[in-house]
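The complex appears here without one of its protein chains, the remainder shown in place.
Presenting subunit A:
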Amino acid sequence: MGEDLLLAMAGVDKRFAGIPALIGASFEVRRGEVHALIGQNGAGKSTLIKVLTGYHKKDAGSVSFDGKPFEVTSPQQAQASGISTIYQEINLVPYRSITENICLGREKRRFGLLDWGAMHAEAERLLARFNIKADVRRPVMEFSTATQQMVAIARAIGFDAKLVIMDEPTSSLDEREVGVLFDVIRQLKAEGVSVVFVSHKLDELYAVCDRVTIMRDGRTVRVAEISGIGKLDLVSSMLGREIARVEGHATAFTDRDPAKLGETLFAAEHLSAGSAVRDVSFSIRRGEIAGFAGLLGAGRTETARLAFAADKRSGGTMTLGGAPYDPASPIDAIAAGLGFCTEDRKAEGIVPDMSVAENMMLALMPKLAKSGIIDEARQRVVVEKFIKALSIKCSGPNQKIRELSGGNQQKVLLGRWLATEPRLLILDEPTRGIDVGAKGEIQALIKSLADDGLAVLMISSELEEVIEGADRVFVLREGLTVSEMTRAEASEDAIMAAMAEGSPEAAR
């Protein structure tokens, strides 16, 4: 063994209900290195970490840690063995003091009672390593997010961790706080502790990591020194595209005639809200499919939510059909002719206990009612029409939606919006988690809707979908519109380059 390995995972398989989440995945971390673990949604990063920390049981493969075979059955056991995990959402006990949080689970005792003096001293000593001075007797929730993050890390190190896993630790921190965190990571490294760093922000990886492991579709696809791999290369490995590779049609989208597009229907200028959306401008014409491309956390969904008034924007203006458009809530947006199919079907789309018909009529229902009383007959006509038009496979309008497959649920939700006869339909990852057949059907449907004059904003993490489906592509990166491309310009290379290192200046 030429290198000093702390952790070696090899050939790890994991299936959930028969569906593979990890396929022969491998992961190696050297002593005292900062190692980035990256991949798209569903690539298997979280599953790999959860297998390592004993949260999930692996189906096959070997894990060795610190030179010995490693097998744990719970995160607590992993922690005791020297692997600590800090999750994206900080899991501290908010009402308890810093000391209690840091020492939770390994309290010091004297004469059978808690030795508060020793515990406070220990907490102060741990925090001092990160140049943080805080009153350790105060409840954790009184401190800033960054300090809380440090407390979580101090807690992890307090367990004599040899390996600290940080799952998107910077997502709730501002720039200065990120700087402090990076100092801490470098400090840990200097002390010989290894760090696994999960993040979608490429710049951060280059700032603090030594090596990177890239996962895709449950496999480990690439391991490299971070200094030896370019951002574009990193993104293409993550997405599974080779640079400048040519291939045929991969989706059900077919070419459209750009001359058929109508005038501009919707335009947004300089939208902003919080740190997720900083300055996004885009427009959509009648009959056009506009695509949003970008990495996770680029602000695509957040931008769509602003257009639909699901979240409040802090800046920017919008116009719809030439007139100013300033909705206060989704109710206004729907009244103005917008529809929004969310990315998370289960949490924000379906009402699981309701029937197909009830789900489909949710947005249209008030319009089909006479003085507040539901017109069952008219509803039935509309529902039957869409079940047929979208070829939804269900036993009938009264079947519970939760009994349907993902693809059919998605079609019901599409029906919910189409029934309102919208002018602009926003589709956030319309084909995610849907089987191949239904995927093609939905793509063909989107195209035919646009052919009939509907303006569509499609957010997709699948490059083919954006390239082949969209008439115009807007690339977002860290809350900024960094590029706008026509169908002819939108090649994989161009989009990936913009996703990886585009800047707003390039878009002008």
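Throughout what follows, contacts are C-beta pairs under 8 Å (C-beta built on N, C-alpha and C of every residue); 3 or more make two chains touch, one makes a residue touch a chain; residues count from 1.
Keep in mind that, in the parts below, contacts and distances are computed from a predicted model.
J.: Looking at what's absent rather than what's present, what does UniProt name the missing chain, "Multicomponent Na+:H+ antiporter subunit A", "Catalase-related peroxidase", "Class E sortase" or "Ribose transport system permease protein"?
T.: Options "Multicomponent Na+:H+ antiporter subunit A", "Catalase-related peroxidase", "Class E sortase" or "Ribose transport system permease protein" considered; the missing chain's recorded name is "Ribose transport system permease protein".
J.: Any idea which of A:Glu348, A:Glu464 or A:Glu501 touches the chain not displayed?
T.: Within the whole complex, the residue contacting the unshown chain is A:Glu348.
J.: Any idea which of A:Ala267, A:Ile374, A:Ala444 or A:Ala494 touches the chain not displayed?
T.: Result: among the candidates, A:Ile374 touches the missing chain.
J.: So one chain is hidden, and I want to know which residue out of A:Val93, A:Leu114, A:Ala128 or A:Ile331 touches that hidden chain in the complete assembly.
T.: Answer from the full complex: A:Ile331 touches the omitted chain.
J.: Among A:Ala310, A:Val356 or A:Val456, which residue is in contact with the omitted chain in the full complex?
T.: A:Ala310
J.: Across the whole complex, list the residues on subunit A that are touched by the chain not included here.
T.: 308, 310, 330-331, 333-335, 340, 342, 347-354, 358, 361-363, 365-366, 369, 372-374, 395-396, 416
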